[in-house]
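Shown here: the complex without one of its protein chains, the others still in place.
Chain lettering (A, B, C and D) follows the sequence in which the chains are written, and residue indices restart at 1 in each chain.
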Amino acid sequence: MSGSAFHRFANPRRFLRLADATMPWLAGLTVLGFAVGLYLALWASPPDYQQGETVRIMYVHVPAAWIAMFAYCWVGAASAASLIWRHPLADVAAEAAAPVGAAFTLLALVSGSLWGRPMWGAYWVWDARLTSFLLLFFLYLGHWALLNAFDDPQRGRRSAAILAVVGLINVPIIKFSVDWWNTLHQPESVFKMGGPSIDPSMLRPLFVMALSCQVYFFLVTFMRMKAMLLEARRQNALYRVPRAQAVARRTAESGRA
Amino acid sequence: MSGFFALVRRDLRLGLRQGVDALVVVLFFLVAGALFPFAIGPEPERLSHLAGGIALTVAALAALLSLDRLYQTDYEDGSLDQLALSPLPLELLALAKALAHWLLTGLPLLIAAPILGLILRLPEAGYGPLLLSLALSTPILSLLGGLGAALVLGARRGGVLITFLILPLYVPVLVLGAAGLDAGLGVGGTDPWLVLGGLDIAALALTPWATAAALRGAQV
Amino acid sequence: MSGFFALVRRDLRLGLRQGVDALVVVLFFLVAGALFPFAIGPEPERLSHLAGGIALTVAALAALLSLDRLYQTDYEDGSLDQLALSPLPLELLALAKALAHWLLTGLPLLIAAPILGLILRLPEAGYGPLLLSLALSTPILSLLGGLGAALVLGARRGGVLITFLILPLYVPVLVLGAAGLDAGLGVGGTDPWLVLGGLDIAALALTPWATAAALRGAQV
Amino acid sequence: MSLFQGNGLACWRGEIPVFEDLDFAADAGEALWLAGPNGSGKSSLLRLMAGLLEPVDGVIAWGGAPIAADREAHRARLRYLGHLDAVKPHLSVAENLRFWAEYWDAPHNTVAPALERVGLARLREAAGRRLSAGQRRRLALARLLLAPAALWLLDEPTAALDSDGIALFSELVAECRARGGIVVFSSHEVLALPDVRRLALEGIAA
Partner (left out) sequence: MSLFQGNGLACWRGEIPVFEDLDFAADAGEALWLAGPNGSGKSSLLRLMAGLLEPVDGVIAWGGAPIAADREAHRARLRYLGHLDAVKPHLSVAENLRFWAEYWDAPHNTVAPALERVGLARLREAAGRRLSAGQRRRLALARLLLAPAALWLLDEPTAALDSDGIALFSELVAECRARGGIVVFSSHEVLALPDVRRLALEGIAA
């Protein structure tokens, strides 16, 4: 579709109103949630019997990992919507959420590998879950790189959307194959991630943190969407031209022109 | 439908005319593969165990070499407009392009693979599985590659970008291919190849649509 | 002389239109390198042995990926005529092109190599040699590659043939680089690097002339 | 209500409006000349007509049915000639044309006459990259002769053509119109063609 459609139809007053209405609440919830969550995680929860204090990394690590996966589904779904219904809002939703998801993925990777140092004595281990996350991170980066690889933003959005959808189909395949690959070549890690049972005293802070991250995700995404829409509207106004001026004069004279 | 084969024939002729692409691919395949004996130090037993995996990976990288040209030249000299303006649906166009790419890169790699096998001292039993894994995985690479090439049409730094987009998606194929090797060497069952075949069909069914969509997007 | 730097700047800008592009190049190496474990297994000791070879392979891949575009685009859009019609001698033009190419492919690799080493579990002692080998071999890849790219310009048969004499020249370079790794790990002497350094100087001294000649040949 | 017409067309390239609320109409056997300064949107309009671009607003219809409804049919009925000649440097002149013949299912035996007609018979075996600008343009024109099409969309067809070439072009147009075909072309120089409708674009002074 021609690049302009983005501007012509990007007139989502309803979304902007919704965003303005919800964002204060989201912001408040985020602050509150993190305050409580971090307190529970860092002070009010016991150290792990075998991991000691390092277990507290989990309260950052696991929520980050969860949100990272959620965010990718969000991006994929939004992209699919933009390809099917051509609604620019979907484009914006995908474009806005992708970097946030990438950030959470990176957080999971870094926190994980910091965790791995004491656990596995190495910053990086080709553990199935780590690996599939590394790939997820690459998918995010590919999406982002494609978005920015063109002089014409609309072109970038379109390509990135297609890539995101293809990736969405591919993610489960990747996960499956990597797990299988990892069991094929017996992994040398003794520690099993997500051990059988986690003590409730650890679950509570974990969930509070997870919830806060979720809310935070929506907050940042909405903020970015709003900013992008306002920018689009500004440009749109920039190019609005009086119709009269635009009408091409048609001189249909027969005989030699 | 005749348009389909006409396009494949043309791309083959152009590929062989210029000559460079296909041969660069094979040379890279052999040269890069030949690096590893030095890197590992040539202890046969370790090498032979890795040979198949190395061959598969290097093949994947080699196939990427000629990708960014796949649509770019047609895009720049106006041919793509003409191609798009024919009764032949863009999906079939994408398929034809991918097929031509496979014939120009995947096939030569299959032929060169035994040579690399020799260099890497692949055990007798390893050749069949290696060829089978290659034969099953390279088509997916061409199909995915075609998608990548269409996605980056008109972008900067095409080649590198394609690689970056395609490889993460390609990992499952690689894993299955390698698993096939071990299976062939009697480590596991032979199912990896079945799964791989399934992926072949899936890619064959889906990528042309995505590629066509990407090509339409390029007409801005 | 200002023309020299203007050209380098332009090629860099074309390659790295935005900050993103630079990052993409670095990531490209990680993706390509991270591909190997999937085929050859995650066992650390195995990977650590292959790390060097993998890095060099990826280096060659990067050098080749962007090569055919080095002069082709300027040739096709008429820029090459304009470039040739300036006070700047063609030899310096060739040098500028090769330099830009190295800055776009060689340098990022040097930056990415340590990370690659990390995920491939390269032993502590390996980093120095790896970087040194890469630093010494990548410039030759760019210089030789530039020559090859210039030779295929007119794409007259001759050019193509000579290119196949050029590409194999990659082999000794990469092999020496690999040998350097072993040397660094105390397997052999350190002479490989001396030889590489010698080759660097030779390439720097000779390829610009050859490339310039090839470019003049393309003007038929 | 003519055979080929567009109403209230608006076109944007990138994020920039090119023209808005533009109408055109052509009936069988008519020729439409798009005139206007550089950047006024002639090429863009031709791409809209070909379906290579989507109008942001308005509809283009053939025989009353919007072309967006049945793209295959529209593609099959038109021939497009852009600023670029789509000549492959590494294929010979004959190979270049033969490919398009095969690709469009045109009979093989149309290739040689077409080359003859545009005056490239002598260069049949020459590689595409040896052609001069005008010769390349003639090769592009030869594509029009492979099979009769109901609609010709030609973007500056006479660019780089010498006087014979322009005369040849006028003949081709006349023949196409005699067949009942519609010819839409953009051109800066005034071509001596009998009764062409002139559609003047000014573009949007942004």
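Everything that follows uses one rule, which is that contacts are C-beta pairs under 8 Å (C-beta built on N, C-alpha and C of every residue); 3 or more make two chains touch, one makes a residue touch a chain.
These figures come from a predicted structure and were not determined experimentally.
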Point to revise | Contact footprint on chain A, counting only the chain that is left out | key: 151-152
Point to revise | For chain D, residues in touch with the removed chain | key: 13-14, 16, 36-39, 43, 83, 122, 126, 130, 132-135, 137-138, 156, 159-165, 188-189, 206
Revision key, fill the gap. Note that chain C touches the absent chain at residues 2-3, 5-7, 9-10, 13-14, 17, 76-79, 81-89, 219-220
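Here is the rule we go by: only the chains that are shown with their structure count from here on.
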Review point. Per the centroid of Cα atoms for each chain, what is the distance between chain B and chain C, given in Å?
Key: 23
**Study point:** chain A and chain B: spacing of chain centres that average the CA atoms, whole Å
**Key:** 30
Exercise for review: Return the distance between the CA-based centres of chain A and chain D, expressed in whole Å.
Suggested key: 45
**Study point:** chain A: positions in contact with at least two other chains
**Key:** 2-3, 138, 141, 145, 149, 151-152, 154, 178, 181, 184
Study note, to complete from the structure: Going by residue number, chain D touches two or more other chains at 13-14, 53, 90
